[in-house]
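Shown below is the structure under consideration.
One protein chain omitted, others in place.
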Amino acid sequence: MSARGETLLWMAQRASAAVLAVCVVVHLAVIIYAVQGGLSAAEILGRTRGNAAWFAFYALFALAVTVHAPIGLRAVLIEWLGWRGASRTWFLVLFTALLAWMGMRAVFAVFA
Amino acid sequence: MDGHASGVRGVCVKKESSYWVAMVHRVSGIALTLFVPLHFWALSQALEGEARFDAFLAWTREPLVKLAEWGIVLALAAHLAGGLRVLALEFLPWRDWQKTLTACAAGLTLAAGLAFALAL
Partner (left out) sequence: MKVSVWKGGAGGSFREFDVPRLPSQTVLDVVTYIQRSLDPTLAYRYACRVGMCGSCAMTVNGVPRWTCRTHVDKVLRNERMEVGPLKNLPVIRDLVTDMREFFDKWARAKGQFKGGLTRRDDFARVAPDSENRRSVDVAIECIGCGVCYSACDVVSWNPDYLGPAALNRAWTLARDERVADNAERLRAVAGDAGVHSCHTHMSCTERCPKRLSPTAGIAGLKREILKSALKGEL
């Protein structure tokens, strides 16, 4: 990849990290609240389903994860497994697609 | 890699704190990358209806699963703290020693606090 391409990856990684910093803190607060309440499936889904604001928040969260995780994984694959070339790129593209699909499905399952 | 002194083994090297913060950051990142797809899958079980989701929630109350959850929360807090350290080093004016200390403190506080809260 070119210097320009790799710079864009770095920028995307830092930008998604900043978004995730906020999302993670909010998410952990929400989860602690839910766990302490001992909520059942019906109770949780009752509050989350049809909620547009939370849907948007978690969609953004899932998107940020989809950007951030594969770029981080890429560094580990190169440096610890010595994996270079097209096969690594394809693996990462597939992994990103998987995360995107599963993430959106999860967001829809809980918030739509 | 012929001729490189990679075979030169010797005494164990003492690494500085920045190395450990970076290692924790990397290992926790790997753990989270493995966890997240599972997490997404579990949540999408809700699509199959409430009974499925309830069964899943019941499973999460098992002690071993609670322990694993606590581990994931710890990993998340550690990864966040390590990440904030990297952002500070790359974007804020340079101060040599403060960065590692701050990150360690923040990470420990965050992790301990959240883990404790979850355990309640």
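Labels A and B are assigned to the chains in the order they are written; within every chain, residues are numbered from 1.
Please note the rule applied: a residue touches a chain if its C-beta (ideal position, glycine included) is under 8 Å from a C-beta of that chain, and two chains touch if they have at least 3 such contacts.
What you see is a predicted model, and the numbers here were worked out from it, not measured in a lab.
*Asks:* For the chain left off this view, which of B:Ala22, B:Leu47 or B:Ala106 is in contact with it?
*Replies:* B:Ala22
*Asks:* Among A:Ala3, A:Ala52 or A:Ala86, which one touches the chain that has been omitted from the display?
*Replies:* A:Ala3
*Asks:* Over the whole complex, note the residues of subunit A touching the chain we left out.
*Replies:* The missing chain touches subunit A at positions 1-11, 75, 78-80.
*Asks:* Identify the residues of subunit B touching the omitted chain, counting contacts across the whole complex.
*Replies:* 1-8, 10-16, 18-19, 22, 26, 85-86, 89-91, 94, 96, 100
To be clear about the criterion, only the chains that are shown with their structure count from here on.
*Asks:* So in the complex, which bits of subunit A are touching subunit B?
*Replies:* 14, 17-18, 20-21, 24-25, 28, 31-32, 35-36, 40-42, 44-45, 62, 65, 69, 72-73, 76, 98-99, 102-103, 105-106, 108-110
*Asks:* For the complex, give me every residue of subunit B touching subunit A.
*Replies:* That would be residues 26, 29-30, 32-33, 36-37, 39-41, 43-47, 50-51, 53-54, 56-57, 73, 76-77, 80, 83-84, 86-87, 90, 114, 117-118, 120 of subunit B.
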